[in-house]
Structures are given as C-alpha cells and as structure tokens.
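Complex shown without one protein chain; remaining protein chains in place.
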C-alpha cells in the first residue's frame, strides 16, 4: 500500500536558477501541457531608514506552513484545470538578487495559468507562517512584513 | 554614436530549458527586482481528426513580426512599471514537449507582473504575424489557428 | 508601377510562391483591385480567411497603391 505523503515545499537557502531550468526540462515529456506560468520572488536590496538590505533570513512554523502549502495546492487544483503545480520556498539565508520563492503551474491551455499562478502566490503571501529577517550590511536587522 | 537597434525576438528551433535557466541567472545582479513572471508556450501532442501532432513548424512575416514585438514591448513598458522584459519565439521546427514561446517580465513589486505578462502573451497571440504548421506523425499537416 | 505581393502559411501553399512582383499599367490601382486579380488567379483565396498588410501595416481599408508597395496576405495568426 502506498502512503500519501505531503510534498515538501521548503528548501534550505536560495533557489538556484539552474534548479528552475531543470524543473522546466522535466516537464517536456508531458505533451498534454500547452502553457507554463512561473513566479519567482527575488530578494531586493531595499533601503530602509538609510540602510541597505543585504539578505533575508527566512524562518517558519514549518509543520503548520507545510500543511498550509498543501491546502493551497489542493485548492488550486480544485479551482483550476491544471496538469501540475510546484511550490518551493527558501528557509535560512537568501542574499539580495537570489530567489526565495518559485511557483510553477502547467496546464493544457493558457487562459487558466495566469489566474492559478496569481491565486497561489497571493495565498502563499497571506496564509503561510513564514517570517523574514531583513539583514542590513552592518548586520543589524528588521522584521519584514508583506504588503 | 550608438544606433538604436530593435532587439530580435525570433530564435531558430525550440527554446531550451537551459537557456531559460540562464536568463533567470542573468537577472540576479539586478537587486531592485522583487518579482519575475515567466510564460512558456509548449507544443502539445493534440489529436486532430484521429491523428497526433508531432511538431509545429513556425514561419512568420519576419520583418513585420519583429516590428510588432517591438511595439508590444514598448506598450507594456508604457502601461506597467517594469524593470525589464524579454520575448523569444521559435521559428522552424519545434517538437511536442518543446518550448516555442518564452516571455519574461521583472519588476520591483509583484502586483504588476501578473497583468503585464498576460497582456504580453495575449498581444503576441493576437497581433504577431506568425504561422504554424501542425505536423502529424504520418507527415501530413494542418495549419494551426489561435483560439 | 511595380508592386510586390507576399504569401504566407496556408496561402503560400496554393499560390506555390512566397512572393510575386506585378507591373501595373494603370496609375490608379487599389488593394481591392489587387485582391480581385489575385482571387481570379488563385480561386482558393475566395474561401480563405486572411488580412492584408500594406508595407507591414495591417489595413482593412481600400488603399490606393504606389510604386514599390509591398502587400502581404496573412492567414490567421498562430504564435505561441
């Protein structure tokens, strides 16, 4: 008997561009797919009160967050006619210019992928218990809030 | 004196997953970017009157189409606050499972990238003089129409 | 005057050419005149849906043609 395991979305450190390229390559044997839509979150070198962000250190309530990712993924499959979808989010240190969020949806036809991707990203931002410490060049920090 | 040249969007054959990964990597020194959104068109193995599509052969009115890509790109920069955007479309043979369209938008904040990407893809589908011959496994073909 | 007609996709299939040059004796010759001549030459055009571009601009008006104009016959687009 197969046990249904919850697919993990967290990954340690930044998400490499090469990993994204490989994920795309893995979908090329699924010939019912006509459209992919990918969202990438990249860490910005924001200026906050005169100091420049050099990295974000992500932490999470992991058990709860993986459960939220699972629910968001199920909701997306329920709402949209998707062939597959993947979510990856960083934990730990991600430097400016590096990628911390990778959301990937695929479907036979394109119309549905725009909406599905926006739904997923907005749900992740709003509902997943992830915390980000914006670390400045002088090693002080502030806690990030989503807007 | 520098002459402004129109960036070319057409590329010969399929767009490799590795090329997409490399494009993403090239944006990691732009630390004002917070969000990327990527659309990929992939050739489907559609069944049409009992025959399975094995490839699409793209042709175009190239001089006119490059001009259309240019105008669509300019319109997107006008409408949306984007850091950069890139469009690549295949010419020639693209097999099922391979990628024929790669549209890549980047912006400081995410809200704008969803709309910008959808605008670009829909404009490309509607306004660019590209033609696609859907080639079946038995080497007969039919002309593709966008829906 | 001399004008060039360009054919794409499905249309090039039955014109068997991708480009043709026409020398027009009249000085007054419009896109509609050209299309009428082409529909005579290629009867399949009568049942084909297409748009035309004059010098790379799509137009639905009946334009007067000038020397060296390029008229493209474009079947439905299928990019992406």
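The letters A, B and C name the chains in turn, as written, and every chain counts its residues from 1.
The rule is simple: a residue touches a chain if its C-beta (ideal position, glycine included) is under 8 Å from a C-beta of that chain, and two chains touch if they have at least 3 such contacts.
This is a predicted model, so every value here is computed, not measured.
Taking the complete complex into account, the chain left out of view touches A. When you scan A:95, A:111 or A:125 for touch with the missing chain, the hit is A:125. In the full complex, subunit A touches the omitted chain through residues 41, 58-61, 63-64, 67, 89, 100-101, 121, 124-133, 143-146.
The rule is simple: only the chains that are shown with their structure count from here on.
As a whole-number value, the distance joining the C-alpha centres of subunit B and subunit C reads 27 Å. Averaging C-alpha coordinates per chain places the centre of subunit A 23 Å away from that of subunit B. Multi-chain contact residues of subunit C (touching two or more other chains) are listed as 80. Contact of a single residue of subunit A with at least two other chains is seen at positions 110.
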